[in-house]
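So that we are looking at the same thing, I have put the structure below in structure tokens.
A single protein chain has been omitted; all remaining protein chains appear in their positions.
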Amino acid sequence: VNAARAAPAHELPVRVYFEDTDAGGIVYHANYLRFAERARTEFMRSVGYDHRRLADEHGLLFAVARADMAFVTPARLDDLLLVRTRVVRMGGVRLELDQQVWREEARVAQIGITLALVDTESLRPKRMPEALRQHFATALGEPAAPP
Amino acid sequence: VNAARAAPAHELPVRVYFEDTDAGGIVYHANYLRFAERARTEFMRSVGYDHRRLADEHGLLFAVARADMAFVTPARLDDLLLVRTRVVRMGGVRLELDQQVWREEARVAQIGITLALVDTESLRPKRMPEALRQHFATALGEPAAPP
Amino acid sequence: VNAARAAPAHELPVRVYFEDTDAGGIVYHANYLRFAERARTEFMRSVGYDHRRLADEHGLLFAVARADMAFVTPARLDDLLLVRTRVVRMGGVRLELDQQVWREEARVAQIGITLALVDTESLRPKRMPEALRQHFATALGEPAAPP
Partner (left out) sequence: VNAARAAPAHELPVRVYFEDTDAGGIVYHANYLRFAERARTEFMRSVGYDHRRLADEHGLLFAVARADMAFVTPARLDDLLLVRTRVVRMGGVRLELDQQVWREEARVAQIGITLALVDTESLRPKRMPEALRQHFATALGEPAAPP
């Protein structure tokens, strides 16, 4: 059993507009990071935390520490994509996510994201309160056994 | 009676993500043009035409010829905005739209857009077939009397 | 004599990259606002003020209040554009600029910009200190007689 795959996934539909494409006729590669960030934001919002609440109540911000991207199939104008997001690992200061972009049965992009929790003012690493970590771990679907 | 105001409006909700903001803490002004273009695209899709169909069946593309923007109230991260789009005038080669961005009762931005119909290959002005113009005029809600 | 044309202009070369284009094969219209803002920033820097200095010393930020854009000739990947910026009018709280985008002898876009001076914290209108206004008026080339 693959724990990471067993975790529930969040899904966000994303439509491709002109703003997302480039002169090659396809989605500009950097824009998949925008789609992935929208999906993470909605994932967090779905469990009760938008950016403001996390900042106001805890002085915390999720900063992107790493992004590893593979571009598999080009997406085009008017395409309706689906961003599937899963938690791979959640610690007190790091959150690892697996984000996949699909167009129906075709995988478009595969994105591994590592977020680091930082203080909103200093931008230095800051540990999540344990109660908040528990809430996220349960709500976002942390794998039972870290892979 | 103001004919333009009487025309039905299309409404598209738009969420503000980090990608849309700048270091001033507000939505970067150019991004309202992205929101407006998403709204126009969905307006057209709602009456049966996405960009591909218009290109494939008629060799036509709506190019932005003019944009006149007033920025009224700043929008911020996590805001849920509403883009309201109305047809002001529709000719055979030009389409004028009024697009307003609202956050609840606050007007955020006011955008007047003039689109020019162009050939997808040459990018030169090209007249819309009359049947298509009639379809759009009816479906998009052209004011009975041009203002 | 046209005072606005007589004012000295600032020129910034801008190269068109994939990021600037869309699936129509041309520069995405909203991106001319990015080019224009780069040009304004370099114009201000050329007379001694980057955004940080203006914020740190005076608590001031130039916010875009209006933008009126006409798209004349499409620009394409690899094009080398020139953004020409002139002051049209400078008051204590408003700054009007004429910004034109050229590709050699072809006008690509014409952009009229109105900036409003605002407080960096409240984002409310704030008057420029007279000494600073004089500095900018002289250095940026305010027309002798407002048009």
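Letters A, B and C name the chains as they come in the text, with residue numbers starting at 1 for each one.
Operating definition for what follows: a contact is a pair of C-beta atoms (placed from the backbone, for glycine too) under 8 Å apart; a residue touches a chain by one contact, two chains touch by 3 or more.
Just so it is clear, the model here is predicted, and its values are computed rather than measured.
> On subunit A, where is the contact patch with the chain that was removed from view?
Residues in contact with the chain left out: 24, 26, 29-31, 33-34, 37, 61, 63-71, 74, 120, 123.
> Counting contacts across the full complex, list the positions on subunit B that touch the omitted chain.
Against the missing chain, subunit B presents residues 18-19, 21-26, 28, 30, 76-77.
> Name every residue on subunit C in touch with the hidden partner chain.
Residues of subunit C in touch with the missing chain: 15, 17-19, 34, 37-38, 41-42, 50-52, 77-78.
Criterion: only the chains that are shown with their structure count from here on.
> Provide the C-alpha centroid distance between subunit A and subunit C, rounded to the nearest whole angstrom.
Averaging C-alpha atoms per chain gives centres 36 Å apart.
> Quick check: what residues of subunit A touch more than one other chain, meaning two or more?
Subunit A, residues with two or more chain partners: 18-19, 77.
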